[in-house]
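Note that one protein chain of the assembly has been removed; the remaining protein chains are unaltered in position.
Here the chain labels run A and B in written order, and each chain numbers its own residues starting at 1.
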Amino acid sequence: MTTSMTKSDLLLLLCFAAAVLAGPVLLAPIGAGYPDLLQKFAIFGIFALGFNILFGLTGYLSFGHAAFLGVGSYTAVWTFKLLSMNPIPAILLATLLGGLFAAVIGFVSLRRTGIYFSILTLAFAQMSYNLAYSVLTPVTNGETGLQLAQSDPRVLDIAFGRDYGAVLPSSDLFGISMTGYPGFYFCGVMLILCFFVSMRIFRSPFGMMLRAVKSNQNRLNYTGLNTRPYALAAFVISGMYAGLAGGLLAVTDPLAGAERMQWTASGEVVLMTILGGSGTLLGPVIGAGAIKYFENIFSAFNEGVLVQAYSFLPEGLQHVMVWISSLFVGEGWHLTLGALFMIIVIFLPGGLMEGFNRIRAWITGRFGGGGGSLAPAAAE
Amino acid sequence: MDAIVLQILNGLDKGGAYALIALGLTIIFGTLGVVNFAHGALFMLGAFCAVTVKALLSLEKVALDPTQTTAWGTPLEIRTPYVEAWFGDFGTAMLNYSVPISILIAIPVMLLIGVSMERGLIRFFYKRPHAEQILVTFGLAIVLQEIVKSLFGANPIPQPAPDAAKGMIDFGVAIGFQAGNVVYPAWRLIYFLFSVAIIGGVFAFLQFTTFGMVVRAGMADRETVGLLGIDIDRRFTIVFGMAAVVAGLAGAMYTPILSPDYHMGMDFLVLSFVVVVVGGMGSLGGAVVAGFTLGILQSFASMNEVKDILPGIDQIIIYLIAVVILLTRPRGLMGRKGVMEH
Partner (left out) sequence: MSILSVQNVHKRFGGLRALNEVNLEVEAGTVHAIIGPNGAGKSTLLNCFVGRLEPDTGTVTFDGKSLLGLKPHEINQAGVSRVFQTPEIFGDLSLLENVMIPAFATRDGAFKMNAWRAVDSENSLHDKAMGMLADVGLAEKAGEIASHLSRGDKRRLELAMCLVQDPKLLLLDEPTAGMARADTNNTIDLMKRIAKRGITMVVIEHDMHVVFSLADRISVLAQGTVIAEDLPDGIKGNPKVQEAYLGGAHL
C-alpha cells in the first residue's frame, strides 16, 4: 500500500503520528497537555484538514461547512441513542451522513463559482441552522440540544447484553470510556488516519487536478477534464471530514446543539485553514491547534490575572494596560480572533507555513550560500 | 385582503433596511470591485450612533435638594438631564427626538468611519482575490462588533421612537377598509418613507451629478474610466464613505423597530448579501427591488396560514429564494453579464 510513497512523505507521516501520540507530553510545557484540549486539537484538526482539501486545493471558499459538522454530531448522538454507545458505528454514520449532505449541497452549489458559490453554501448552512432550531426540533431537540437519555433503546447494546443500568451512559469503545486520555487517543488515531488520507490525495493525480481547478478552470476544460465532478468529489470528501469531526465531538461529549452549525462556526474553520496555510498539508492542523490553544488561554484570563501580570507597572499605567488587555481576553476572545483574521490575511496570506518557509529561505539564503529557491515552496 | 395589505406593510420596513444595506454593498462592489463583509457592521455602528446620542442627551445633572428628604433622611437627589437644565422644554423635545437627531450625528461619524476604513484597509485589497477580500472584511466585522460589545454590553438596548410616532396608524381606513383591520406602527411607516427617500437621494445623486456619472461609468467599465485620467481613487474613497453613511442611517433609524445589539450587523449582513445576489451583483435597481421583495415575502412567510402549510418556511424563505434564483438566473434578477463570474 505504501509502495508509491516517497521516503520523505513516509518520514513526515511517522513524525506526525509520533507528535500526535506524544501530544500529552509534548504540549504539557505550554499548559496544553490535558485531554479535553487535546481532543479539541485533534477534532478541529480533522475539520480543517478536510476543509483544506476543498478550499486549499480547489480554491472554492465554502461558508457552510459547519452544517456538516452539525450533521455529524446529530447523527452520532442518534446512533448512540438508537444503536450503541460504541463510537465506531457513530463515527461511521456521522462520516457517511456528512458526506451525503455535502453531496446534495455541493451538487447544487457547485453550479456556480466564486462569490456566488460562497453565498450558496452560506444560504444552505443558514437554512440548516434555522431549521434545526425550528421545524426539525423533533430531530434536533431545538435550543436545548440533543442529549442522551437513560430510556434510549440502544438496540445493539441490548442485543449484546450490555446494560448501563440506572446511570446515563457515556460513549465507550468495548469497555474503554471515551473521556479523558482514551478519548484523546481515539481522536488522535483518527487524526493520523485523516492526515494519511489527505497526504495521499495531495500526492495523487486527483489532488493535482484539484490544484488545476484552482489555477485555471478554463484551461482544464480545454484539456479534456470535467471540472465539476472533481470539485464535487473534493466537496464531498471535505464534508465527510467535517461529519467525522462532528461525530467525534459527540463521542467525547454526547451532546449536539445547533449553534455548531452557525455560519460564524464556518468562518472559524476558514480561519484555521488560512492561519496554518491553505493548500499545505500540515498547515490546517497547526492552524486548528493554534486557534483552539489560544482560545483556551485567552478565554481563561480574567481581570485578576491581568492585574497580576501588569503589577510591575506604575498604578496608572497598570490600569490602562489592564483595560486594554481585557478587551482581548476572556469574553473578548472573539476580538482577538477577528484581529488575528485580519493580520493573517493582510500580512501572511500563505499562513504560518509560508512564514516558516520564509524564515527557512532567509536562513539558507544567509548561511547556506544562497541558491535555495523560494518559489516552489511558496507555491505548494 | 386586509391581511395581505398588512403583510405587505409589515415587509416594507425590513425590506427598506435590506435595500439600504444592499444598495451600499452593490455600489461598493460595482465600483471598487470589493466584496465587503463588514457592511453589516456599518449598519450596526449606525444603530449605536443612535444609542450614543441618546446616552449623551440623557446625561444627568444631580442636585441635592435640602428642603426635601428621602425616607432615609438624606437630602433628595434631583436628577435632571443637562439638556433639560440648559434648554428647558426644547431640551425635553431633544430627548424625545433622540433617534431623528442621531441622524445628524451619524452622517459625519459614518463618513469618517467609512473613509478611514477605505483608506486604511480596503484600498490594499482592490487587486487581491475576492476570497481574501471576504476574509479580511469578515475579520474586520468581528473586530467592530466585539469592540461595540465591550463598550455597550451584550444586551439589546431599546431606543424609543419619538412620542408623536409611537402610536399606530389605522392604515386600512385610508384605503377603504374597515377601521381597525390594518393598523400599523407609525414609526415603521416613517422608516419605510425614510428608506425610500434615501434610495431616491442616492439614485438622484448618481443620475444627476457629474460625480455620480463617473461612478456609474465606473460600475459599467472600470478600466476605461481609469484610462480617462479621472482620479478614480479619490472618488472610490468618497463612494465608500457614502455607502457607509447610507448603511449607518439605515441602522440608526431602525433602532426603535429592533433594539440594537452588537450582533445585529452580522444578522443583517447575511440577508443583505442574499439580497444583493438575488438582485444581481452590481445592479442598483436589483438591490432595491430584491430588498423590498424579500422583506415582503419574509413577512408573508411568517403568517400562520402559510406556516401551517409549510412549517418552518419563515425561517428559510429568503435563503430558499436565493438558491432558486442563483440556479435559474445566475446573474440575479437584474445582474449584468460578466460580473463576478470567475
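The working rule: a contact is a pair of C-beta atoms (placed from the backbone, for glycine too) under 8 Å apart; a residue touches a chain by one contact, two chains touch by 3 or more.
It should be emphasised that the depicted structure is a prediction, and the values quoted were computed from it without experimental measurement.
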Shown chains that the omitted chain touches within the full complex: A
Residue touching the undisplayed chain, where the options are A:Ala67, A:Ala123, A:Ala212 or A:Leu306: A:Ala212
On subunit A, residues whose C-beta touches the chain left out of the figure: 3-6, 200-201, 203-209, 211-212, 214-216, 218-227, 229-230, 233, 375-376, 379
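As a working rule, only the chains that are shown with their structure count from here on.
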Chain centre separation in whole Å, for subunit B relative to subunit A (CA means): 34
Footprint of subunit B on subunit A - complex, ascending: 59, 61, 108, 111-116, 118-120, 122-124, 126-127, 130-131, 133-136, 217, 263-264, 267, 270-271, 274, 327, 331-332, 334-335, 337-342, 345-346, 349
Complex interface listing, subunit B residues touching subunit A: 35, 121, 124, 128, 130-132, 134-136, 138-143, 146-147, 149-150, 266, 270, 273-274, 277, 281, 311-312, 315-316, 319-320, 322-323, 326-327, 330, 340-342
